[in-house]
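Of the protein chains in this complex, one is absent; all others appear in place.
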Amino acid sequence: MSWASDVRRMRAIAWKDLTAERRSRAVLNAVTFLGVLILMLFGFALGPDRDALRDAAAGALWLAILFSGILAFNRSYQVELDGGALESLLLYPGSRWSIFAGKLLANLAFVFLVELIVIPVAMVLFQVQFPEGWAWASQLAVLVLGTVGFVILGTFYAAMSSRSRSREVLLPLLLFPMMIPVLLGAVESSTSLLRGDPMREAGAWMGMLTAFDIIFLTAALVTFEYVIEV
Amino acid sequence: MAVGTMDLTTDVAASARGRTNWLGVAGILALAAAQLFVVVTSPPDRDMGHLQKIMYVHVPAAWNAFLAYFVVAIASLRYLWKGRQTDDLLAASAAEVGALLTGLTLALGMIWGRPTWGVWWTWDPRLTSTAVLFFIFIAYLLLRAFVDDPERRAQWSAVVGLLGALNVPIVYMSVRWWRTLHQIQSSPSTVDPAYAWGLRANAIAVLVMLIFCIRHRYESARLERGADDLVDRAALAAGRGREVTDG
Amino acid sequence: MADNSTYIFAAYAITWLTLIAYLVHLRRTRRDAERRYRDAQRATGGSI
Partner (left out) sequence: MTRRFGRRWALRGVSLTVASGEIVGLEGHNGSGKSTLLRIAATALRPTSGSVVIAGTPVQEDPDRARAQVGLLSFQPGLYDDLTARENLVFASRMLDLASPDINAVLERVGLLAEADERVRTFSSGMQRRLSLGRLLLQSPRILLLDEPYNSFDRQGVQLVNEIVLTVRDAGGCALIVLHDRHVAGGILDRAVRLRQGLTDPAPSGEGLEARIVEDVAGATV
């Protein structure tokens, strides 16, 4: 099967997932509200003191994204499991990585949409003023790199957890230990960027995040057939 | 890849068990000797005095825990490549022993930290990475527990094992960056010569125990799988042999 | 740091306790595995 037809299949799967999601929209709203709620909880937990809140802003934001975004992954395979569609999906010719890549794109769109709401709310709740000059561009880069790493592994592990027992527990247990480097990288670089990156550490962290994304995107694409075919 | 049937018969297991038990006894004796040697002879450390004796159990356990995960990764890789059930059983056995050893390493790290820094947990880079490794082990074992179909369980845990192994160095690096940026005291350098010999001896002793435990657990797993195969093949033959009655 | 020795003792004690506990676990799993294997052999009338 040619590479081009696999890319077309990837786009078809992404289109299918997003159309299905657009139709039922409910899950997107629910996850977004949950994200905002978690931010509020952090606000209450960390106390009204401005400095404490500002220091914890990046950490609270990323934990809100992780805890709410994770709900999207199992659901994204549920759309295949409901009508027994996974079997017919596997009967189409073509390689298996396009299924993963398609779902990855759809889940990325989903999580970015959630972040579109959650981030402004976080900036308001945690009194973080909009970074002036070019700082916002690197903050955006950190956000994208971190989210990509999160969604790659989330989509990958959900291919297993969605089809096994007690999947609500299994997915976080599989995913979150692997997320440590992303969490550290994203929170540390965001926090230091907020302070104008005094020790020039953001660049190094972003390098690590990029390496993490490349390594696990490759690993996921290569091993996905072993996960989906059995 | 058809399911590889097991050719294990009881005499194979019996002869193996003889050799393994000897290995177990040797391991225990080596460990006792190595520990006795260091406890008696090692000079008190400059700043932490005799507390440094805890290092002789903590550090070897940590080294061997990472080694156990390396065995899981290699066996998982070979399973994906060759599809042999024995590799799946080896990975599972190594993961069980590895998880226990990582847990022990954590406990020892905290026991060492308490008198040294007055707190049970200090986000010390090595200790924190070991904690993450512990959770990666636990995720692997839980996945195996939640999936029943043998072929699916073997294939999924192989992939999870491999991805986990890929992440170990990244976790270690990012945790160290995270801590050294914030300049807190890290665990003592474990390389000064007076210290090294005692450490190596203990590490080897723990290694012998690790190999014994993994092998022993692996043999039991093969016996269990052999029993299942016997029953399955009998059910197949019985089904086919019986005169095909009405529908 | 007077009571260092209790921590040192605790470290070695927990190591041996864990080791012994696991060896017992190993022995018990081995015994169950062997029993299952013998039962399977008896039920299937020896090897196929």
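To keep things simple, chains are lettered A, B and C as they appear, and every chain counts its residues starting from 1.
As a working rule, a contact is a pair of C-beta atoms (placed from the backbone, for glycine too) under 8 Å apart; a residue touches a chain by one contact, two chains touch by 3 or more.
It should be emphasised that the depicted structure is a prediction, and the values quoted were computed from it without experimental measurement.
Within the full complex, the chain left out of the display contacts the shown chains A, B. Summary of contacts with the chain left out: across A:31, A:79, A:151 or A:178, the touching residue is A:79.
In the full complex, chain A touches the omitted chain through residues 1, 5, 8-9, 11-13, 15-16, 19-21, 23-24, 79, 82-85, 87-94.
Listed for chain B, the residues touching the missing chain in the whole complex are 1-3, 148-150, 228, 231-232, 235-236, 239-240, 244-247.
FYI, only the chains that are shown with their structure count from here on.
Chain centres here are Cα means. That of chain B falls 14 Å from that of chain C. Remark: chain A and chain C have CA centroids separated by 41 Å (rounded to whole angstrom). Every residue of chain C that touches chain B in the complex is listed here, in rising order: 1, 3-5, 7-8, 10-12, 14-15, 18-19, 22-23, 26, 29-30, 32-34, 36-41, 43-45, 47-48.
Within the complex formed with chain C, the residues of chain B that make contact are 9-10, 13, 17, 24, 28, 31, 35, 39, 49-51, 53-54, 57-58, 61, 97, 100, 104, 107-108, 111-112, 114-115, 209, 213, 216-217, 219-221, 223-224, 226-228, 230-231, 233-234, 237.
Interface residues of chain B, counted against chain A in their complex, comprise 80, 132, 135-136, 138-139, 142-143, 146-147, 149, 151-152, 155-156, 158-160, 162-164, 166-167, 170-171, 173-175, 177-178, 181.
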